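Single-structure report; data block below.
With one protein chain removed, the remaining protein chains of the complex are shown where they sit.
Coming up: chain A.
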Amino acid sequence: MKPPDRLRPALHASALLVLLAFPFAPRAQEAAPVVPDTLRQRIAACTACHGVHGEGTPQSGFFPRLAGKPAGYLARQLQDFQNGLRKYAPMEYTVRGLSPAYMREIADYFAAQQVPYERSPVPRLPADALARGERLVTQGDPDRKLPACQACHGSQLTGVQPDIPGLVGLPYDYISSQLGSWRTRTRATVAPDCMAEIANRLSAEDITAVAAWLASRELPADMHAQPAGSVNPPLACGVLGAKEAAR
């Protein structure tokens, strides 16, 4: 907030008075940096790559966006890196000694960040490939036991609280590489790992089509994850709790 111009001389004068009033005030120790006691300051190891607000690197998709993803989902990913279910050495190293409580706090921080979504590059695909992507996302393929993405990730594809992430607003490279890493087992989670089952039923062409269709979709006005209980998942998923896992 800028002060009105007519107040400036008065402000300058009062600043001078303050200086005159404390001529012998000790000089702040030059080199002792002031460290804010905030979570944001504590997690510099996270924000160096994922951004201070978890914005990630939307242009490349290399460092995923964390902002606004459901907290349960984010905490689960930290746990999966810690347990070696998700494989990426720098992440495994960074989270190896963290407690469940601290990981949850970090997950809550990024889940609460509100950052506008950015478009990222999408490869040009023939119309029939995009149509195939749309079909898989919205209807699935019952012949191959492929449920629609919407069946779990919500009718708006913005995710469902507290454990299911959104799929819109993600870069093409990110979606296709995650589906690929379920197939190469560099990304896994607690059994039953329903996404691993689905990814292994997809062909390479399916993955391209789904990722391209999702990444090129217009974003809904409300990007928040839908409330808990908005979906009735058709597969048993370990990440959705023991009840689902036991089914």
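One rule holds in what follows: a residue touches a chain if its C-beta (ideal position, glycine included) is under 8 Å from a C-beta of that chain, and two chains touch if they have at least 3 such contacts; residues count from 1.
In this text, contacts and distances are computed from a predicted model.
J.: Assign the chain not included in the display its UniProt protein name, restricting the answer to "(2Fe-2S)-binding protein", "ABC transporter permease", "Acyl carrier protein" or "Mono/diheme cytochrome c family protein".
T.: "Mono/diheme cytochrome c family protein"
J.: Which residue, A:Gln77, A:Thr94, A:Gln156 or A:Ser216, contacts the hidden chain when the whole complex is considered?
T.: A:Thr94
J.: Pick from A:Thr47, A:Ser120 or A:Gln178: which residue touches the chain that isn't shown?
T.: In the complete complex, the chain left out is touched by residue A:Thr47.
J.: Suppose we count only contacts with the excluded chain; which residues of chain A make the list?
T.: Answer for chain A: residues 30-33, 35, 39, 41-49, 82-85, 89-90, 92-94, 96-99, 101-102, 105 touch the chain left out.
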